[in-house]
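Note that one protein chain of the assembly has been removed; the remaining protein chains are unaltered in position.
To keep things simple, chains are lettered A and B as they appear, and every chain counts its residues starting from 1.
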Amino acid sequence: MAGPLEQFEIKQIVHLPVGGLDLSFTNSALHMVAAIVLATGLLIYGMRGRAMVPGRLQSMAELLYEFVAGMVKENAGEKARPYFPFIFSLFVFVLFGNLLGLIPMAFTFTSHIIVTFALAMMVFLFVTILGFVRHGLHFLHLFLPEGTPWFIAWLVIPIEIISYFVRPVSLSVRLFANMLAGHTMLKVFAGFSVSLAGMGAVGLVGGLVPVAMNVALFGLEFLVAAIQAYVFALLSCVYLRDALELH
Amino acid sequence: MRIHSLKRWSVCAAVAVLAVGVVAVVDPAFAQDAAHAVGDAATGHGGEHHSGGLPQLNPASYASQIFWTFVTFGLLLWLMSKVALPRVGEVLEARQEKIANDLDKAGALKAEAEAVMQAYEKAITEARANAHKVIADSVAAADAEGARRNSELAADLAQRARAAEERIQAAQQAALGNVRTVSAEAAQAAVERLVGVSLGADMVGTTVDAVLKERA
Partner (left out) sequence: MEAEAAKFIGAGLAMLALLGVGIGLGNLFSGLYQAAARNPAAIPAYRTFIFIGFALTEAAGLFALVIAFLILFS
């Protein structure tokens, strides 16, 4: 019987050592592949009809598209239009990772700090490089808001720099911690049920209480899975706007 | 509705109890194991048998996870930007265009309908004006005709009344003449009888005339 943290265990499926690095295909990688297959499948299979009046799957695909398009337009501005596929892929990748993890026995790759950190770092580097490409050294003005008096600037600049470099950390830890906490909580409550069931007839009935609790928590986790994917993409949009427009 | 959902819930609950119960009965070690596992996790022993507690903090898997994250994400990005998103965009654009076209068409049709409506209303007002005119004309004609007939009738009546009056007068004259003759003859006869004198017609006539004049 698994402890509440065993669900996060990485299991090797295909051993794949590449020059000293262990790039094995693991259950984590398997779920990433499943996520992109599902996402691509939804979009391509759903849109196969190209119907004027959409069916169910096509509606979902279009809804997803318009939702992210609206988010990018509102939060990253019109200039961010070329980066829409990037934000869309981020959103879909995280969303499907979160949702896949909710399937019992499945693995949640977004509950691994290294995965979320890799994604957040990618966003961070992308946005920073984009900022320098767009504005050159002018991009450094991001750390000094317009019209700051010089005696406050000494205080503001370090704060701005720190808050800028904390971005990838907070972005990744938020997602990772949400997933970790939610899934651990579900498993802990499920564990209560099982241990109560071991206590005979009374325990069997009493064990239903954590089950009911888990049902409610599961609903909450669904919400969290969607919200965290949204927040991840939303904050990426906000960072992108900073790089595109300065402020 | 309530009853149904209640039933469904109780079925779910029963299934859950059964499932947990079956597991507990079939494998008594399972429940104990589970209890231990939960306890272990809570006390921090659970993670002891794999390195470093949280699997997330085990750097052994980092290389593989980073690698596969970038591989899958890159693949997704490529699929989305090259294949999937343009397709969705196309369909949405086509729909937008169609809607815009349809709106244009609807606008044109509406304008047309309004023109037709205006023409219709114009025709209606014209027809109404015509009708008014026709009614006024016929009323005027009828009035004139009536007036004409009235005056004709009045003239006719007046003429007839005049003729009648003339006739009456003539009759009166005749009657009056008759009265004179009759009364003269009667007076002559009466005088002849009473007095035995035969008066001359002239004399009787003048006398009767005088009396008549006196009476009249």
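Please note the rule applied: a residue touches a chain if its C-beta (ideal position, glycine included) is under 8 Å from a C-beta of that chain, and two chains touch if they have at least 3 such contacts.
Since this is a predicted model, take the numbers as computed values, not measurements.
When the whole complex is considered, the residue among A:Gln58, A:Ser89, A:Thr128 or A:Asn178 that touches the unshown chain is A:Asn178. Chain A meets the missing chain through residues 5, 74-75, 170, 173-174, 176-178, 180-181, 227-228, 230-231, 234-235, 238. Hidden from this view is one chain, which touches chain B at 43-44, 47, 52-54, 57.
Here, only the chains that are shown with their structure count from here on.
Between the Cα centres of chain A and chain B there is a gap of 59 Å.
Across the interface of their complex, chain B is touched by residues 1-6, 8-10, 16, 21-26, 28-29, 32-33, 35-36, 39-40, 43-44, 47, 50-52, 58, 61-62, 65-66, 84-86, 88-89, 92-93, 109, 111-115, 118-119, 122, 176, 180, 188, 191-195, 197-198, 204-205, 207-208, 211 of chain A.
Listing the residues of chain B that touch chain A in their complex gives 13, 16-17, 20-21, 23-24, 28, 30-38, 40-42, 46-47, 50, 53-58, 60-70, 72-73, 75-77, 79-81, 83-85, 87-92, 94-95, 98.
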